[in-house]
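I am attaching a structure below and will ask some questions about it afterwards.
Note that one protein chain is taken out, while the other chains of the complex remain in position.
Moving on to subunit A:
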Amino acid sequence: MITISAISEIFPVLMQGIKITITVLLASIVCGYLFAFIAGFCRLSNNVILRKFTGLYVEVFRGTSLIVQLFWLYYALPILFGFDLGSDFWAGVLAISLNYGAYMSEIVRGSILSVAKGQTEAATALNMSSFQRMRLVIFPQAVKMMLPEFGNYLIQMLKATSLVSLIGMTDILYYGDILRSSNLSQAPTVYLLVLVFYFILALPLIFLTRKMESISKKGVASE
C-alpha cells in the first residue's frame, strides 16, 4: 500500500542519497565531456596510431555493458594490475564518463565533419592556419550542432549514476534498496519515490536540453 505516512517515512531516507547521486553526476559530466572532446579530436587526427587507438577505445566502450565496465574498474583492475583507483567514487565516475565519453566522441567527430567544407575553404583563403581554422571557424559552429545530443546524454548519464549503488555507493537507489530489504511490503512506495526523485533531478536537464536545441538552430553552415 502506498500511504502518506509511508511516504513521509521514506522520503528523508532517500534524501540522504541525493548528494552522492548529484556529485557522481557532476563529476561524470565534466569527465565525460572531456573524454568526448579528447577522443573526438584524436579520431580526426592525422596520426594513424592515435586514430586507431582512439577508435578501439570508442568501440570497446560502446560495445560492452556499462555495468561490466564498472565492475572491471572497481573489482578486476585492482586484482589484475594492482591498480587501485583509490575510491568507489572514482571507479563509478570513470566508468560512466569513459562509457558516455565514447558515445559523445562520435558526436564531436560527426559535428566537426558536418560543418560545410566551404567554411574551411573560406578560412584557408583568408590564410588562417589549420589551428585558427578550427578555433575560429569550425569549432564554434560544430559545438552548436553538438548541443542537442549532448543534452540527451546528460539525462542518460543521470540515469546511469544509479549503477554506482552496485559498488556500494550510497546514492538514491542504494537507500531505496535498503528500505526495500528491511520491509518488502514497502517496495512499491519506495520505488515510486525513487522514480520521482530521478525525474525531478532530470527536469532541469530536460529544460537545459530544450534550451540547447534552440541555440543550436542558429548560425551554422552544414552540409
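The criterion applied here is as follows: contacts are C-beta pairs under 8 Å (C-beta built on N, C-alpha and C of every residue); 3 or more make two chains touch, one makes a residue touch a chain; residues count from 1.
We adopt the following convention: contacts and distances are computed from a predicted model.
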Item to complete: Pick, from "ATP synthase subunit A", "ABC-2 type transport system permease protein", "Ectoine/hydroxyectoine ABC transporter ATP-binding protein EhuA" or "PadR family transcriptional regulator", the protein name that UniProt gives for the chain of this complex that is not shown.
Response: "Ectoine/hydroxyectoine ABC transporter ATP-binding protein EhuA"
Fill in: Residue among A:45, A:65, A:132 or A:183 touching the omitted chain
A:132
Discussion item. Contact with the hidden chain only, please: which subunit A residues?
Written reply: 116, 118-119, 121-130, 132, 136-137, 140-141, 144, 218-221
